[in-house]
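The structure follows.
As you look at this complex, bear in mind that one protein chain is not there, while each of the others sits in place.
Residue numbering begins at 1 within each chain, and the chains themselves are lettered A and B in the order written.
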Amino acid sequence: MSYTVDGATGPWELVIGLEVHAQVISQAKLFSGASATYGGEPNSQVSLVDAAFPGMLPVPNEFCVAQAVRTGLGLDAHVNLVSRFDRKNYFYADLPAGYQISQFTHPIVGAGRIEIELGDGTRRDIGITRLHLEQDAGKSLHDQDPTRSFIDLNRSGVALMEIVSEPDLRSPEEAGAYLRKLRTILRYLGTCDGNMEEGSMRADVNVSVRRHGEPFRTRCEIKNVNSIRYVMQAVEVEARRQVAIWEAGGTVDQETRLFDPQRGETRSLRTKEDAHDYRYFPDPDLLPLVLDEDWVAALKAALPELPDAKRLRFVSQYGIPAYDAAVLVAERDTAQFFETVAAGRDARLASNWVIGELFAALNRTGRTIADSPVTAEALGGLLDLMADRTINGKIAKEVFEAMVETGEGASAIVERKGLRQVVDVGAIDSAIDTVLAAHADKLAEYRSGKDKLFGFFVGQVMKAMAGKGNPALVNEALQRRLAPGA
Amino acid sequence: MALEPATVRRIARLARLGVDDTEIARLQGELNAILGWIEQLGELDVEGVEPIAGVGQAALRLRPDLVTDGDKADAVLSNAPDRAGRFYAVPKVVE
Partner (left out) sequence: MLTDLSLAEALDGLDRRTFSAVELTRAHLDAVEQLNPRLNAFITVTADRALDQARAADDARAGGTAGPLAGAPVAIKDLFCTEGVRTTAASRILANFVPPYESTVTAQLRRDGAVCLGKTNLDEFAMGSSNMTSAFGPVLNPWTRRDDPSALLVPGGSSGGSAAAVAARLALGATGTDTGGSIRQPAAFCGITGLKPTYGRCSRWGVVAFASSLDQAGPMARTVEDCARLLGSMAGYDPKDSTSVDRAVPDYRAACRRSPKGLRIGIPAEYRLPGMSAEIEAIWQQGIAWLRDAGCTIVDVSLPHTKYGLATYYIVAPAECSSNLARYDGIRFGERVEADALDQLYERSRAAGFGTEVKRRILIGTYVLSAGYYDAYYLRAQKVRSLILRDFTDAFAHVDALLTPTAPSAAFAQGEKMTDPVTMYLNDVFTVPASMAGIPGISVPAGLDRDGLPLGLQLLGRPFDEEGLFALGTALEQAAAFSYRPSIRAGAAS
């Protein structure tokens, strides 16, 4: 059942393409030796190259080039051994040179793909058109002074990868799934931290609508959307806006729009029509970028295992359900955590504990897997206590909560709180005696055929043993005691 | 491809060069003379010729990812016509 927007005249299909700007993880900027990190004093992370002083020249950062190549390889994409830097010319206060160095006709990475997974478990390949390297602009602050805007060039020249998708996405959900998957891959590769709130990943969203089977209609580009949720909302409201226009007999103008999350609408960025003549041409300060085939091959050989491969391996190696495997591989740290817990242990149990108790605890405490209050080793220790029957599953949950609170190891908590499960048959029998004596009426009912009361007796015995009875032994002993003729 | 006055205005605007109306006719004449002379390239057959952007003798050289620059806000700001503290200042931009 494909997603549609239902207008007054019938259903409309969505056509969505995404252009993602992902900030490259590097020490220095793409063309200068100034720091690429966040948060310096204004204009403190600026070289005279970034400020486009007369006579300053760009020299590209090899690591940024490698990061783009690695990303391309991670997207199953074609790496172009010869690419070029072009200038995109336009005037803006935070674009010091009056042009952005980008790649236009010959990007470093060509066609690739990303596999997305939807809520119902279906998977789809989304085409990647290209990935190119370019510089970020500086920052304008408009709210510091009544008559002036202030310019900070710390961001000017930081390396970005622009990753352009084919118009293959068909619903807000798919757009969201694409962005999440892209972010996962970038984080696995360590090429971008994927932090949309801080702006290190931003999306331009191209949206159009059409009747089923039609060619594409005019699209609008929604610029710089900075969260996955907003992208999904923006797609939906923009599609509805376009449907309303078409159905009213109008035509959609190709234009750039902004998403306003407060008002839940997109609105036109009224740019003058000449603003789009960027006069791209090859940057004469930079020769063609020629990559060595062996260098690319070495980068490829050193790539980490990527989420799709890891998910398939988890299913086959650990025998866990595909859905659980997908959850575990969404973040590299989580997958690593799981593998540490699962090593030499019951992997299904490990997976259940990570996805269940651990995720709940992280949620509750507002922590991430990286600063989890319970380490993978500690969780493994807890699972070991269950495996050797020191504690039962119910007590294990109690011990886990104590581990979250105190950071103590499982054994220490079990010892301190005396939570070892009781396997002494005598102790179990005496607890049974007490329970049966106290519930003579229920016993009579049971004996007269009310079998369902068996569970009641188990519960009472466990309660009498403060939960520490070994459930199997308790069961066994009760069966024996309640058996006809016993 | 003779330039119209409107085209002269459009490219002046693209180049952010203020021109007043009195200059347009002169510029139009000069630019058309230059472009008319350049038209001679049209007589060459360049079919299949590989375009070159420069004559550099080698492939692009790259530098290592090291922080070697920055931390010189004074130098960066020393020639600024207008500034506010450590920022450059421009007339307010309304977005």
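A few notes on this one:
Just so it is clear, contacts are C-beta pairs under 8 Å (C-beta built on N, C-alpha and C of every residue); 3 or more make two chains touch, one makes a residue touch a chain.
Remember, it's a predicted structure, so these values are computed and weren't measured experimentally.
In the complete assembly, the contact with the undisplayed chain comes from A:Met56, out of A:Met56, A:Val164, A:Leu349 or A:Ala412.
Annotation: of A:Pro284, A:Gly319 or A:Gly356, A:Pro284 touches the absent chain (contact as defined above).
Although one chain is not shown, part of subunit A still touches it, namely residues 48, 51-60, 87, 89, 91, 93, 96-99, 149, 151, 277, 279-281, 283-287. Seen from subunit B, the chain kept out of the figure touches residues 1, 3, 7-8, 11-19, 27, 30-31, 33-35, 37-38, 40-42, 44, 46, 49-58, 60-61, 63, 72, 75-82, 88, 90-91, 93.
Simple rule for what comes next: only the chains that are shown with their structure count from here on.
Those residues of subunit A whose C-beta lies close enough to touch subunit B in the complex are 26-28, 32-35, 40-49, 51, 59-65, 84, 91, 93, 140-142, 144-153, 274, 277, 279, 281-282, 284, 286-290.
If you check the complex, the residues on subunit B that touch subunit A are 10, 13-14, 16, 53-54, 56, 58-73, 75-77, 82, 84-95.
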